[in-house]
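These notes concern the structure reproduced below.
Only one protein chain is missing; all other protein chains are in place.
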């Protein structure tokens, strides 16, 4: 229940960030709806395809797709206001990352998969929406060279699995994971925590 | 039967447009066949993967894949002639769009999906081939910022579903959808009908 409400807030916020990316590439309304939907529900879609977990969420619940399309089109009308709400979006995105991660981890658990694959399932759900957005809009994916993002997803998923393993109550586990994941993400934005990065010159290649 | 014949004409024409895109990126024959096939049968493939509708069309009917590969390679030899047939290709592409849309909508109906998802199924079938072509060839997808294209697919699919809902004969429904969809597409090319587009400056971002 808690997760469902947070999920709908999460896909709405992600759809809006997708629509803004589409706007920077001057797309029409269809493009805006496509990028908004890919950003918001692309992570869960990729996860379900990789795990063979059919039917996809938005095929079973078309209302999710309707929400993301509407959120995308509304964004085109209120873009300047939304951009001024930047601070709120960073918070919603942090929350969405953890919510998507928990939902993805749960799918892995329900399918009886190996814990490592459950973490991958959470990671894909949390991170691939943004990756798809940046691929379609032809930007080098932000998630690959910015503050901790994927790592937060891996940590949140591992924490969640560990607490469940030690029989902690599922509601407590969910709330604790949400709080710790959110705080870690906001701290990494605030203090610019990053993973070590890897840089080669163009000439250095083995192809 | 009518749809099968039109489908084969459609994938041949789409394969040829894909091959021309590959040529503008100087690809070899394998690249040409890959882009040709992705353009022609990529939409149906993405649809079937999203809906979990296995086996894929070209796995069951390998001849479709053979046709697109041959059409692609033939295009490399006759590119200059084909380019002069531009007017014919715009017509074939318009027809293909509606044919693919109807086929995709039918898949949704057969799987007993929600009408909204049937429309999405038709849309993905009609539009994603061209999207894949532009992604592989690293162009900003045409479908996202040009004349009405995706919208025609949505309108055709909705018309088709509405007529079937009111028990209109399936052959009549198919022919009427083909004619109206084709006319709408050609009119939008002729009169440059477009969806409202959405443009932001690069600095306007919330990331």
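We just call them A and B in the order they show up, numbering each chain from 1.
FYI, contacts are C-beta pairs under 8 Å (C-beta built on N, C-alpha and C of every residue); 3 or more make two chains touch, one makes a residue touch a chain.
Note that this is a predicted model, so its numbers are computed, not measured.
Which of B:82, B:98, B:118 or B:155 touches the hidden chain is settled by the complete complex: it is B:82. Mapped onto subunit A, the footprint of the missing chain covers residues 49-52, 113-114, 116-117, 120, 135, 138, 140-141, 143-146, 149-151, 194-202, 204-207. Take subunit B: the residues that touch the chain left off the picture are 17, 19-20, 22-32, 34, 45, 49, 52, 54-56, 59, 62, 65-66, 76, 79-80, 82-83, 85-86, 89-90, 135-136, 138, 142.
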